[in-house]
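Of the protein chains in this complex, one is absent; all others appear in place.
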Amino acid sequence: MQPAAIGAGRSDDEDERALIAALRRGEEAAFVELIDRHGAALVRLARTFIRDRAVAEEVVQETWLAVLNGIDRFEGRSSLKTWVFQILSNRARSRAVRESRSAPFSAFAGDGADDQAAVDADRFRGEQHRWAGHWAAAPSDWSHLPEERLLGRETLALVLEAIRMLPPRQADVIVLRDVEGWQPDEVCAALGITDANQRILLHRARSKVRAALERYLAAEGATR
Amino acid sequence: MIAYKFLRDGQVGPFSGVRWPAGGEWLLAATAGAPARTCIDQVHACRVEDLAEWMNSELWRVELDGNVRVDCDKLVADRGRLVERIDLWNAALMAAFAEACALRARDAALTVLAPGSPAHRALASCDTAEEIAAACAQLSDLEPGAERAAGYAGDAARHVLGAVADRSTAPTHAAVNGFIATHAAAFAEDDLGAAARERAWQADWLAHRLGVQTGG
Partner (left out) sequence: MSADVEHLTCKELVEVLTNYLEDALEADERADIERHLVICRGCSNYVEQMRSTIGLLGRIPDDDGAVHSEKLLSMFGEWQAGRA
């Protein structure tokens, strides 16, 4: 049941303000509405940082509590969605580090020094070759793969794992853009980065995930 | 104005993925009339001299309208519509074009290889792409310039074999060979003008076999 105060026909901004006001008044219906809107995405988001489902759900629960505890202080300079994401992202990251025996390398990998090429240089012809810069080992045609292999659960799990291995800021961008479907300007606002910066991070992240997928699918093929 | 358009199977735009209307209705650019900031806003097509660079499975005669202009190696317009399919553009013609280009790359190599050398004699005696591919596979101990020139000829020859072996890939092989022959000519003559001349030769070849006019 949706309370009459929160419904269709309002702008997103107005809607959010009404929701926040209702929360501040302690209305459970407002909290339920908030969870309806963002709950599933938050769990999915938490799972991109944390393998263990139970731990991920704990982090989401902590996030909701932090939202409630912070709702009076929330100034609305960013959108509610952005603010909730930032809380989740920080908590999920710290929890992911605590949960693993040693901190994953990626948690400390900065992006500034990351000047890896999108594809290993040895995949291309060398500078002396008549086709310098062209593929030496060309990528294969994935349309020949059976759909269940390309879109199956195992492949999705591999992709999730690849995201977990990314440097933090690259992971943030690819998750928000490609997993959650946020618009570029929303991502820039949430992460406090420029559009150009966002594209660079997205580029590096996508390149790494594609490469991981390629290795996985090629290995699969070799065992058949 | 009348122009030419390569499409993927099923009248699909190669880069936009948009299907051109079957009944000849106008396809409008996404922002018809707006300043062209990005190409996806516009309808693209070829003049005859552009054909070699944009090859794909289907070739159509199209009509363009609205702010039609040349942009480097293509025509750009606010809207376009299919007029008729050019059936002469088929897998056999693609393979023939690929072969013609392979022979041109071989001819360019002959101007680089030392006359009377074993490599020169071997390539000069070839009449088909298959023979060129076989001859190139046997060549060894060439100095870098000769190796490069012979390499272009051998690459092009192998693409002809690819086009014949798998007709669905013929458009790519044809297009690549136009590209290789252009590289081969520019390298052999050490002159960028040679690239333009080679492309003009390709346009004439296509015009003649497709029954269309160049420069129109």
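General remarks:
By written order: A and B. Residues from 1 in each chain.
Definition applied: contacts are C-beta pairs under 8 Å (C-beta built on N, C-alpha and C of every residue); 3 or more make two chains touch, one makes a residue touch a chain.
This structure is a prediction, so every number in the text was calculated from the model and none was measured.
Checked against the full complex, the candidates B:D9, B:D73 or B:D204 give a single residue touching the omitted chain, namely B:D73.
The missing chain lies against chain B, touching residues 14-15, 36-40, 53-56, 71-74, 169, 172, 175-176, 178-179, 182-183, 186-187, 190-192, 195. Residues of chain A that touch the chain left out of view are 26, 28, 31-32, 35-36, 39-41, 43-44, 47-48, 53, 57, 61, 64-65, 68-69, 117-119, 121, 124, 130, 132-135, 138-143, 150-151, 155-156, 159-160, 174, 178-179, 181, 184, 199, 202-203, 206-207, 209-210, 213-214.
Operating definition for what follows: only the chains that are shown with their structure count from here on.
We define each chain's centre as the mean of its Cα atoms; on that basis chain A and chain B are separated by 42 Å. On the chain B side of its complex with chain A, the touching residues are 148, 151-152, 155, 183. By the touch criterion given at the top, residues 130-131 of chain A touch chain B in their complex.
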